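One chain of protein is taken out of this complex; the other chains stay put.
Right, chain A next:
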Amino acid sequence: MDVKAIKEQFPILQQEVNGHPLVYLDSSATSQKPVQVIEAVSDYYRYNNSNVHRGVHTLGSRATDQYEGAREKVREFINAKSTKEIIFNRGTTAGLNLVASSYARANVGPDDEIVITPMEHHSNLIPWQQAAKVTGARLVYLPLQEDGTISLDDVKNTVNEKTKIVATTHVSNVLGTINPIKEITEIAHQHQAVMVVDGAQGAPHIKVDVQDIDCDFYAFSGHKMCAPTGIGALYGKQELLESMEPIEFGGEMIDFVNLYDSTWKELPWKFEGGTPIIAGAIGLAAAIDFLNEVGQDEILAHETELAAYALEQMQTIDGIQIYGPRKRAGLVTFNLDDVHPHDTATVLDAEGIAVRAGHHCAQPLMKWLDVVATARASFYLYNTKEDIDLLVAGLLKTKEYFGNGFE
């Protein structure tokens, strides 16, 4: 994999920030976009913009073909059986909320249980809190091991005949833990529970095969995998999606509308009320082409190598706390002793290095780690070992800046 050539395809990475070449280490928050994606969106607006599934005119057909072509591209990307199983939406949050609002409220009752983990992003936590409140079900947390992983024995001991839904993240956005979602799915299914996967940090980095995993739902966002913001997809098994009611009603999703009742379009359109995110879907298709061309296995291998290198280099810094397991996805969450992560991020920014600081939308996990906030460096296909060397140098400067002259 030629990282230098890849990086050249990202116009935004060719700039200086605060007098230094930009080192972008915040791809877990959102990834940057290659020129192919920017041009696909721009070309759509320049030449083909029109509403889909409506007009008989030429532009309408082009837009519809591109939009539905993008759905086929996503189907292939995660190996779903049918495009009926791919719902376009604005991202992971929308997908998880659809499952929690539609499936959970219809299929979960008092005394039932919904099982999640303490490492969930708020988007795979609050929808279940709300579903539990509405249905009277109990929200049950799997315990975490000391290193921030989940033990399958705990899953076996927690999931039982009362469990109706098991929802976990594929990859933790804080710890970098890669969860054994295939094995957890198998345990969920032994108890007739459905398995919901938050794939926001999974799909951009790990080849996803929903048929092999056998999960019932898998939600992910385009913007973390080189596509524009505002587009995402929810995969759901066809028979489950067939049985579910839409949660948004209006144009585009109806079959017949009478004065007092209406019927819905077939899958997947019954869940896509209103004018869809056409340009976003086209951008997502271009991003998938781009990632396929580089090779998903190569991307994962590159990120795994970067994570290992980052761990090794960062551990040499005195007074650094690093969170999460040794075997991890391409991110490192950390704190410097006696320096608040905001201050760390501000000093790094002065060096042109972008990292995230805060609670990472995972407040329960921050409590589990017993910290109020952390800093996080996250990597993608355009990052290099030199980026990590610059990060380590920046952290040493941060320590020096806050350690000296202020006592």
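Keep in mind that, in the parts below, a residue touches a chain if its C-beta (ideal position, glycine included) is under 8 Å from a C-beta of that chain, and two chains touch if they have at least 3 such contacts; residues count from 1.
In this section, contacts and distances are computed from a predicted model.
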Expected UniProt protein name for the omitted chain (select from "PhnB protein", "Quinol oxidase subunit 4", "Carbohydrate ABC transporter permease" or "Iron-sulfur cluster assembly scaffold protein NifU") would be "Iron-sulfur cluster assembly scaffold protein NifU"
Touching the absent chain in the whole complex: find that residue among A:Glu120, A:Asp198, A:Glu303 or A:Glu351.
A:Glu351
Residue among A:Val23, A:Met225 or A:Ala373 that touches the chain left out of view
A:Ala373
For chain A, which residues touch the unseen chain?
18-19, 340-343, 346-347, 350-351, 357-359, 363, 366, 372-373, 397, 401-402, 405-407
